[in-house]
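Left out: one protein chain. Kept in place: all the others.
And now, chain A:
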């Protein structure tokens, strides 16, 4: 029997602004022994399907159709029936491990509680079982870790605890909603390995909800692609990812930045650019926040017209380095020079003149624009700061020009940021950054909050304008595939230090250091065949390299 069956499932949410259909007529089943991935972009309804399968939809939803877990109907089921199913027949792993755990309860107790919810075992037995579960999900020293609070664990360890809770009562189905999205790639690879191993050993089936095609290729047996609340294509992972039938799937796969993993040893590397005065130079910069060393003797330069990618895992200090370059964080040691002038020496008007040569795009498309201003006011802000005597008519004209430059219609100028999509907002941010014709653009994860198809247009716009206007770019990203496509040189940061740097082509294909090699090996590529061989390779290198699977 199929563990999960959805038949003509539709979900509508009642909101302040009227009814919003989220899922329309979705039918799918998870067959015995297989992993099904539900992929789609934001707003496609994939998470809603997962919640509906667990009977976890919020109160303002209306559901029609059928959803059954192991033969029991979920739609319209009473809380008692659902409580019996959840955790025992099916359990869920959420995206953010930090909020999925109770911060004030030791993790061992949290796991024991889940066990005792469904089975009548003594507290002592449950505690022993919790330790055992922690060992099964690959946490070292489980006896000691069981008495840790969530904040004492790393993100990867927390997600392992969440998984331990989910499998505590050996459910037949695990619903994992973006289980690795909040994690670094190396940790993501470990968590996926863990899920795969658990599924293989205990026959648990997995419904994986994700936006990441690489993760799908790495993990799933079958794939269902969702678009605007409907399933547009279903098939085996090889079929869907390598021979997509539906137009949308093709578009989606085409937009995914792919990490090139092989190439000639000595590629005809970009010739070392003429040693012109760098636009920004960090020299032996150290930054401390209290007792935490965020950066340690970091040196990097960006020369006119070139793009330098700054990569690293979370906490590696890449955003801090970008903020130091912007003068937002003063280094405790070392010097920062912008356009040849020491930032510390420049004060008042001189400093502001220097900063006028900068353009900034930050990550969050929502927080980047002041919702109380119109698009025109947002874009015009740098002009108001640096060209105070510019007449209003001229300013309006310039705003229109820049909007067209980033491929937005001029009419958007009078709209509010709320009315725009994420991709449009990031392009407005870009327009604001370019309105003064900067010599350096600092972009901190400018596309990581966007869907892949939107990400591609934004990146294309930046690339094209860079060719046209010739600004240099410091590009911060955790996504190696994006950096590989985008940057001529790359700087790899690891816990506040520069691990290695060099031309992108050589550094990302033939890294010098073990760390970079591991980082690259952990990136899943959206090609199931290639990914399978990469996974095998990574496994052997991990075992021979003696690097245990510690999060």
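Here, a contact is a pair of C-beta atoms (placed from the backbone, for glycine too) under 8 Å apart; a residue touches a chain by one contact, two chains touch by 3 or more; residues count from 1.
By definition in this document, contacts and distances are computed from a predicted model.
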item: The complex's invisible chain, by UniProt name, from "Peptide ABC transporter permease", "Dihydroxyacetone kinase DhaL subunit", "Isoquinoline 1-oxidoreductase" or "Heme lyase CcmF/NrfE family subunit"; value: "Peptide ABC transporter permease"
item: Hidden partner chain, touching residue among A:7, A:25, A:297 or A:364; value: A:364
item: Which residue of A:278, A:382, A:496 or A:511 touches the chain not shown here; value: A:382
item: Hidden partner chain, residues of chain A it touches; value: 13, 15-18, 20-23, 42-48, 95, 177-178, 228-229, 326-328, 351-356, 358-360, 362-364, 367-372, 378, 381-382, 384-386, 416, 418-419, 429, 432-433, 436, 442
